[in-house]
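Omission of a single protein chain aside, the complex is shown with its protein chains in their original locations.
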Amino acid sequence: MSDKNSKKLWGGRFKSGSSDVTERLSQSIAFDSKLYRQDIRGSKVHAGMLNKMGILSDGEYSDIVKGLDGIEKEIESGSFDFQTSREDIHMNIEATLTERIGDAGKRLHTGRSRNDQVATDVRLYVKDESVKIGALLKDLINLLIDISEKNIDIILPGYTHMQVAQPVRFSHHMMAYAWKFSRDLRRLRSSADAADFLPLGCGALAGVNYKNDREYLRENLGFSDIIMNSMDAVSDRDFVLDFLYFSAVIGTHMSRFCEELILWSTSEFNFIRLSDSVTTGSSIMPQKKNPDVAELIRGKTGRLYGNLFTLLTILKGLPMTYNRDLQEDKEPLFDSIETVGLCLEGMIEMLSGMEIKKDVMKSAVYRNFSTATDLADYLVKKNVPFRESHEISGSIVKFCEEENRDFFTLTLEDLKRFSSVFESDITAILDPACSTERKESAGSTSQSQVLEQIDILKKRIND
Amino acid sequence: MSDKNSKKLWGGRFKSGSSDVTERLSQSIAFDSKLYRQDIRGSKVHAGMLNKMGILSDGEYSDIVKGLDGIEKEIESGSFDFQTSREDIHMNIEATLTERIGDAGKRLHTGRSRNDQVATDVRLYVKDESVKIGALLKDLINLLIDISEKNIDIILPGYTHMQVAQPVRFSHHMMAYAWKFSRDLRRLRSSADAADFLPLGCGALAGVNYKNDREYLRENLGFSDIIMNSMDAVSDRDFVLDFLYFSAVIGTHMSRFCEELILWSTSEFNFIRLSDSVTTGSSIMPQKKNPDVAELIRGKTGRLYGNLFTLLTILKGLPMTYNRDLQEDKEPLFDSIETVGLCLEGMIEMLSGMEIKKDVMKSAVYRNFSTATDLADYLVKKNVPFRESHEISGSIVKFCEEENRDFFTLTLEDLKRFSSVFESDITAILDPACSTERKESAGSTSQSQVLEQIDILKKRIND
Amino acid sequence: MSDKNSKKLWGGRFKSGSSDVTERLSQSIAFDSKLYRQDIRGSKVHAGMLNKMGILSDGEYSDIVKGLDGIEKEIESGSFDFQTSREDIHMNIEATLTERIGDAGKRLHTGRSRNDQVATDVRLYVKDESVKIGALLKDLINLLIDISEKNIDIILPGYTHMQVAQPVRFSHHMMAYAWKFSRDLRRLRSSADAADFLPLGCGALAGVNYKNDREYLRENLGFSDIIMNSMDAVSDRDFVLDFLYFSAVIGTHMSRFCEELILWSTSEFNFIRLSDSVTTGSSIMPQKKNPDVAELIRGKTGRLYGNLFTLLTILKGLPMTYNRDLQEDKEPLFDSIETVGLCLEGMIEMLSGMEIKKDVMKSAVYRNFSTATDLADYLVKKNVPFRESHEISGSIVKFCEEENRDFFTLTLEDLKRFSSVFESDITAILDPACSTERKESAGSTSQSQVLEQIDILKKRIND
Partner (left out) sequence: MSDKNSKKLWGGRFKSGSSDVTERLSQSIAFDSKLYRQDIRGSKVHAGMLNKMGILSDGEYSDIVKGLDGIEKEIESGSFDFQTSREDIHMNIEATLTERIGDAGKRLHTGRSRNDQVATDVRLYVKDESVKIGALLKDLINLLIDISEKNIDIILPGYTHMQVAQPVRFSHHMMAYAWKFSRDLRRLRSSADAADFLPLGCGALAGVNYKNDREYLRENLGFSDIIMNSMDAVSDRDFVLDFLYFSAVIGTHMSRFCEELILWSTSEFNFIRLSDSVTTGSSIMPQKKNPDVAELIRGKTGRLYGNLFTLLTILKGLPMTYNRDLQEDKEPLFDSIETVGLCLEGMIEMLSGMEIKKDVMKSAVYRNFSTATDLADYLVKKNVPFRESHEISGSIVKFCEEENRDFFTLTLEDLKRFSSVFESDITAILDPACSTERKESAGSTSQSQVLEQIDILKKRIND
């Protein structure tokens, strides 16, 4: 037997060792060392269960716990000696433990397999990281609520098709994203819930030959329920898909928001000024102030989508139960976790320091016939059928464009040429300042409705 | 004004009409006519609200309802005259209504825009279709439970890495998929919940100028809540993504199951025989009996993934609020709805008529050292450390392979050459028939545990 | 034998017919009828080969050709009776032919199978459609060249990070897309080349038992070469992937271009005015002029990406040789063919009628310090090290911003406070009008270089 396989867990039946390329293809220690905390936690609880059942003596159990605690400290301090030949984090820890405490280390693997062990570690990891990401996401939503409250009076053009449509409150625009992110919070929780089932104690695929105590494992590892089918336990990666999907959707939302921040930072829109802390200059053009953080977050949507499709591809057509292909789930998962966290921090940094140019916004909303809908509605209230009102209003816009005028220069006489029902009360109607307040419907952009939606979301997020 | 635009809703300001290619790019009537029921339901409730608020008279309201009912009947009977120049289902219905009942038809669009109208229709459609798909999915899960109960005694090889691993019950294998599909049911509900918020009454983007009654709309259209931000209401497609994601994941599960059904149908495995109703022959090879339905379902995973990626791409970097790109959400949604439904029907048809060849399965489980793990565990129970037990067991397998023997031909003497702890009780250990029953852990493949998981899932699904 | 299977090609061995859901899953006539021309062409040439080899008599051959010609005419006139129970276009044509001309129709299938027949039809289809798309693509490139030549004098801001960077010629900007599209032309040709190999005569997977004449088939069907491995012939879909990839990349380019056309159409940029023929209005906001065609093309990028991913997913892990999953290649292929053609027509329509607002562009280029790089370069030429020049130039920009001034109001005295090397020749340097002409490097935005690149691309495309 080769030296290489003599170090492996499973070398008994093999004549020759793995080739070098096999090692490079197989090794996962380069990325799965992230799981060390979860692996050690899982092993300690597993040892506790084996002790409770009389498989490990009190002394063995105590040796294992002390040994694992020591290893954890070494890893955290950076002094642990990771060996690539030991393939993955699980074997690095177990082999080191056995070197140090002897046979009890080997006995730790009783009643579990690598398949249920890895599934347990990854589920614990997703649960742990979801808590951190959830906190950042709540910070972002609360920041948007805060910005909305502080800037309740600012009005800017609302766009459809990138064309000026109707005046809206800046707070209303911010809250549109707050609501989108609040749905991401729901998706994150749903993904954490999917992870919250215990696979440990399911063995390689069929269950274990020992009467184990999975309720003990569940309680001490903090899972809410037990996976009741051992073949499902080792073949299921739905919870990873759920996290990658959450990441893709929040990526969608952040990319839309960043697109707007980039647009608003152009000299053409000029609605906001991003702080120096989130912009960079050019190595060649001295006047540049580039919104790099917004661009990078928008660009990182690519990897969030890519990671989801990576795992979907891996899972397509894979037969039961564990197949080695499944090892490829970790890199996309870890990358999406890190990317989402980093992007959320970036969003918070950008929005915190964003200067809102309210005068520029105001002047933009007074241009471009943003109250043409109000004009049409005025006619409707004077009993002109809706479609006719719409056509009259459109004709007035066309007239203004051809004459290079705006609504505010039109006399009542001018208007009467388009419809006899116009009266002097039309002046107030054309004023954008009044337009948002006329929006009385629930969920609209009037001040009272924005304050109400803020109130509702605040409670929903923070209760 | 051109003839073409005179037919449009928005022609007032336009000098020349749309070009032919614009018509072909813009039209959606070829696919969105699917929404006619939801559009008519929405319009009737909207008219009811306008009537309640005094905007429509009782007579107008009654004309609208009658007119819409007539149109619905014509569409269902196939006699309705769809016109491509009227772009979409909404305009086809509204324009026909106005032709028939006059001005009241035009007035129906008061207080709503195409943006909130379309969003409402699609949400209603997703909710309606989710009910049908949910019923099919429950049928499939209950069928798997039924098959498991009826075939509780059948044992087959359990595989990891496509290599024989340990004996498992056929019912356990079926239940692994039942659990996967039960998670899909949760995802489907979560997607239907995401759709269950009312956008109607939000107007084009900012709210409407009329004091509308969105609570009336919500109650009469059966939504559980109201979207409280009008900009979010017209720009949000998360609920469509959620459905496409559910579809992609259930596609994953069905593709894995079909892969196994295809494998089991090969002459090499020969574990099952699919019925003639789901297999086809070859135009050239008379002996063929091809598992086409399983292959097609596996292949359709492609479009389920593709549809999800289509919408994610569309949404990437899209600024607020409504952009015409969003029209492209419907074809992937409709295709995934139809595909998932069809595949579920196909799964049910295949599994209903599947013949299980229990003798072939049994003979397979007796080959290939499927109880090597039990052999190692036997040694562990005799106090041989786990890793050593594993190596001894591996060496015995290697010896058998080299001698072309199986476990059942080994004498106690043979075994003692590998370890002195072997005694006569080893014979029972090596028998696969006993192996599944030794799996005493919760969620394992023993009969009692399989019956317990069936019990749990039954309650979870059908309560 | 059921009625249903008695109509099938392969019913001989089957006891019961296909179920209804199997029919719905299996049928492809709803989409593959597009292939009728190629199927008939292929059958006629195949019959010619069988006749040449003496398998079909002259009379039989003549009957087949006449029968197929008749069927083709009926399909083109819309009078052909397609039957869903006949599954696909191939069987619809063959069964009808046999009904009309008897046994010779059945004999036509001698020496070919559905597997090589379908592969041949799809390859012919891709070749045919590539010619049409190639012509549209060349039209688009030539249109961009034409626009560039006619507007060679127009200058607008060049952007990086969406921030004004340096002045560029409008023609240079248009030519950047012309070059991108010229690479798409190369990709299209490469995909057509991949399709240009003959599978016909390979049989189901192993070759055919008849000494056929594949060289005759190749020559008469116009393929450039023969697929030399029959298993590859029926399992290969690389050429479809190549087309879907071409479509995804040109989608990328069109989406980037459309994004800019949409931006330029905003009231904030206001660089262009799209014609009424490619814009639409709003059902509720009378002033709107929405760039729908540009938005739809940008949105359709989604389905072009989705279609590629659909087929990649289908092919992942599919064993040799033909599997029914492969039937799922056609819908994404047909959809991408149609979408790319439609989008190219849309691009041509949009660009043909686009009004270029050169004064708005000019005024934009004079703002925003677009010559700050020239200022830094001036200092370098006066022997200030590059990095220092960059810093001085940046400080002047910062000064201007703080004082709300632009470059053209700075006196020499003002400038000398930043560096003593400034002299009166700086005035010309700061003028954007001279900046583009100072770009003397090959491929730059100076007039002579733009004319040169036009010349090169013209030759490359049209020779």
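All chains are identified by letter, namely A, B and C, in their written order; residue positions are counted from 1 within each chain.
Following the convention adopted for this analysis, contacts are C-beta pairs under 8 Å (C-beta built on N, C-alpha and C of every residue); 3 or more make two chains touch, one makes a residue touch a chain.
What you see is a predicted model, and the numbers here were worked out from it, not measured in a lab.
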Touching residue (missing chain; options C:N212, C:S275, C:N290 or C:S336): C:N212
Candidate in contact with the missing chain, chosen from B:T266, B:T427 or B:N462: B:T266
Absent-chain contact - pick from C:I29, C:L143, C:L318 or C:V360: C:L318
For subunit A, residues in touch with the removed chain: 5, 8-19, 21-22, 24-26, 109, 113-114, 203-204, 275-290, 292-293, 295-303, 305-314, 323-328, 331-332, 342-343, 345-346, 349
Sites on subunit B contacted by the missing partner chain, in the whole complex: 160-166, 262-263, 265-269, 281-292, 295, 309, 312-313, 316-317, 364, 367-370, 372-373, 375-376, 390-394, 396-397
Contact set of subunit C toward the excluded chain (per top definition): 9-13, 98, 103, 106-107, 109-111, 115, 158-162, 165-168, 172-173, 175-176, 179-180, 183, 190, 194, 201-212, 214-215, 226-236, 238, 241, 245, 248-249, 251-252, 255-256, 258-260, 263, 298, 301, 305, 309, 312-313, 315-324, 373-374, 377, 380, 385-388, 390-395, 397-398, 435-436, 438-446, 449, 452-453, 456-457
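In this text, only the chains that are shown with their structure count from here on.
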Whole-Å gap between the CA centroids of subunit B and subunit C: 32
Touching two or more other chains - residues of subunit C: 281-290, 292, 295, 309, 312-313
